[in-house]
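Excluded from the complex is one protein chain; the other protein chains are retained at their positions.
So that you can tell them apart, the chains are marked A and B in the order they are listed, and the count of residues begins at 1 in each.
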Amino acid sequence: MSEHEVTVTVDGATETASVEARRLLVHALREEWGYTQPNVGCESGKCGACTVEMDGDVVKSCCVLAVQADGSEINTVAGVDGAPEGLTAAGDRVPEPGSDGDAEFGPVQRSFHEEHGLQCGYCTPGMVLRARDLLADNPDPTRAEIREGLKGNVCRCTGYENVVDAVEAAAAKLEPIETDGGGVGDGTATRGDD
Amino acid sequence: MFPPQFDYERPDRLDAALDALAAEDAVALAGGHDLIPMLKAREADPGTVVDLGGLDELRGVERVAGDSVEQLSIGALTTDADLLAADPAGVDALLDATRAVGDAQIRNRGTVGGNLAAAHPASDIPAATLAADGTLHLVGPDGDREVSAEEFATGDHETVCGDDELLTRISVPLDPDAAGAYARKTHPSTGYAAVGVAARLRVVDGGVADPRVAAVSLCDVPVRLSAVEDALRGVDVGAPVDAVASAAECADEGVDAPVREDHIVSADQRRAILPKYVEEAVSEALARAVGREGVVA
Partner (left out) sequence: MSGEESVLEAEGSVPTTADPGAVGEGGSVGDSPLRREDARALRGETTYTDDFGQEAAALAFVRSPHAHADIEGIDTDAAAATDGVVAVYTWADLVESDAPMELPVSTDPLDCEVPGHPVLARDRVRYDGQPVAAVVATDRYVAEDGVDAVEVEYDPRGVESDPEAATGEDAPTLFDAASDNVAAVGELGDREQTDRAFAEAEEVVSVELENNRLIPSALEPRAALAEFDRTEGFTVTMTSQSPHGHRRKLSHTLGVPERQIRVISPDVGGGFGHKGHHHPGEAMAAWAAMRLERPVKWTARRSANYLEGAHARDHQTHAEIGVDDDGTIRGLRVETDANVGGYALGGGAAMPGWYGSLLSSQYDIPAISCLTRAVFTNTAPLHSYRGAGRPEAVYVAERMVSAAARELDFDPVDLRRHNQVDPGEFPFETAAGATYDSGDYGNAMDRALDAVDYDDYRERVAETDGPVTDDEGRHVGVGVACYVESTGGGYESGVVRAHPDGTVTVSAGTHSHGQGHETTYAQIVADELGVPYDDIDVREGDSDSIPTGTGTFGSRSTITGGNAVAESAREVREKARDLAAATLEADPADLEHDDGEFRVTGTDRSVSFADVASQAYGWGVPDGFEPGLESTTFYEQEATAYTFGTHAARVAVDPETGEIDVERYVAVDDCGERINPLIVDGQVHGGVAQGLGQALSEQAVYADNGNLRTASLQDYAVPKSLDVPEIETEATVTPSPVNDLGVKGIGEAGTIAAPPTLVDAVLDALAPLGVESIDMPLTDETVWTAVRDAEE
């Protein structure tokens, strides 16, 4: 039996645990460190409810050993707000916090809220993270591209209709950050080249 | 859902990795999307899991000189996402196939080498490497060896790669006159291919030359569709439509190996839909080839 010291940053906080090699990252997050947002929905890596951001990439934390995550920066849905990478809220297209009494959400979360893009909420943490990731790569997706892009996240409640609406609405709220030498967000992937 | 116990090592050098793999009951861990689900289902019970994640030398995409033509060399641990981000020219079918893998999360972890080494019959990338006449580079205690894509997979999750060997890189010949494409039918439940077809061909003097058409998830290993290739050879690219369709019709002729089936897609169904995906892949490859007109793809 092999026990290993694992140290990660989760939503900005440093976390450490001594775990067996066989311990899945999703379980370490949920149980060792108390981040219950990634949810377990299946056993075969298909449903995406366990999706987290690991060093900037969305991954299924049920298919990563905790030991593999040593030294990584992990974000759950609780740790991400504001616009996805490379994008910014476009002018006045993000409404003021509404009279429904909710505090500010970032534009993606806000859009899920406004479009009723969640019902039971179980898929939502993973869905939001992947939606942000999708928009970072493709800030102006068609509905077909959104559907293709979300195929790794299963939802049983919404029928995906309002989820697609939410991502579309989020895209409308966002615009690429202008950089020198041309804008980002022309549809090609530019991240993750290490 | 809960893997059995195992020891874990994460070597930071290739030779250390080979040493670790030489132990009995040791298996290699790359992206994890083949091994970890098996561990969770307790279908695998290794003594040691050797995490290759520290082997940076096995990552990266670059052009290298080859015997006669330039090659694209892909480190085995290059993730699907990184390959797509690098967007190298001249490997259309491979990029198409990589784009088809799983979903975004899987592509962020899954590696090109891991995909090939796992030899899941319904994986997409092996079709492309076969169509591109790729070479898989293995390293073991007895040194290096090269295996053609055609010879690499021997069965469902079986390859010629020994338990103490590692796939280190994949090389694919780059040919400015060639273009390729990959098309597949997605399996309704698994998300893999129900059938997948990769095509690569050259256009020489207005005619199709060196067509290579490979199918995955038809049989347990990727297979060349030689009848299609024969029918395509010499086809005039000026008026290809009917020729491609009729070439596609003979898609499964000469495929001797048993055709796969499961509770959703039967063997007959795979044979029946194969022509459509052959046609798609070949048509797209042709369009790309003609579109290039000699410009290095």
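Convention: a contact is a pair of C-beta atoms (placed from the backbone, for glycine too) under 8 Å apart; a residue touches a chain by one contact, two chains touch by 3 or more.
Just so it is clear, the model here is predicted, and its values are computed rather than measured.
Judged over the whole assembly, touch between the missing chain and the shown ones holds for A, B. Even with one chain removed from view, subunit B keeps its contact list with that chain: residues 1-5, 42, 185, 188-191, 262-266, 269, 272-273, 275-276. Seen across the whole complex, the unshown chain contacts subunit A at 20, 22-23, 27, 30-31, 34-37, 39-44, 46-47, 49, 76-78, 98-103, 105, 109, 112-114, 116, 118-125, 128, 143-144, 146-148, 150-151, 153-164.
Here, only the chains that are shown with their structure count from here on.
One simple way to say how far apart two chains are is to compare their mean CA positions; for subunit A and subunit B this gives 29 Å. Those residues of subunit A that touch subunit B in the shared complex are 1-2, 4, 20-22, 24, 40, 43-46, 48, 51, 57-60, 62-65, 67-68, 130, 133-134, 149, 151-153, 188-194.
Looking at the complex, you find that subunit B touches subunit A at residues 1-8, 10, 29, 32-33, 36-37, 39-41, 49, 51, 53, 79, 81-82, 84-87, 102-106, 108-109, 191.
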